[in-house]
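The complex appears here minus one protein chain, its other protein chains still in place.
Presenting subunit A:
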């Protein structure tokens, strides 16, 4: 029903910005992905203490993308950004196998949030360019994505450095948001 409401609104207000959160553990590549999407180039980043917000125009849909810092100390403040969010991009460092468990726990904690009940989930299995990176199937397994019920989700293999897979994911996201199905 939430999405129905969104669709109603968009029909009234026209071209409305979709609010998207980019979440994930620290050093997963969130900021790099944001600027790759926005500017199409790789920028050097430092750990994000706080947030970045940029507007990305893609496939006739305007995305307001919020990249939130992934450090342990900042994760508690993610919830401040949850309201009115249409989609979550969850970024996982596929080569950081040690911390996949933590990534899974954080991920499922987010899915439990009431305020994010209506948002769709896009998972980026990032850093595919690194040796030893797990593929999308393995990440799906590790994050227990199959447990997700009642919402649309997808996983894509990406490499932010090389620019691979990001826009495929965004295609899926924009289509899903346009069709407004949950």
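The rule is simple: a contact is a pair of C-beta atoms (placed from the backbone, for glycine too) under 8 Å apart; a residue touches a chain by one contact, two chains touch by 3 or more; residues count from 1.
Just so it is clear, contacts and distances are computed from a predicted model.
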(message) Since a chain is absent, check the UniProt entry for it and pick the matching name: "Trafficking protein particle complex subunit", "Beta-adaptin-like protein", "Methyltransferase type 11 domain-containing protein" or "Ubiquitin-protein ligase".
(response) "Beta-adaptin-like protein"
(request) Just name the one of A:27, A:52 or A:140 that touches the chain not displayed here. (result) A:52
(message) Residue by residue, what part of subunit A touches the chain that was omitted?
(response) 1-2, 16-17, 46, 48-53, 64, 69, 73-74, 77, 80-81, 83-84, 114, 117-118
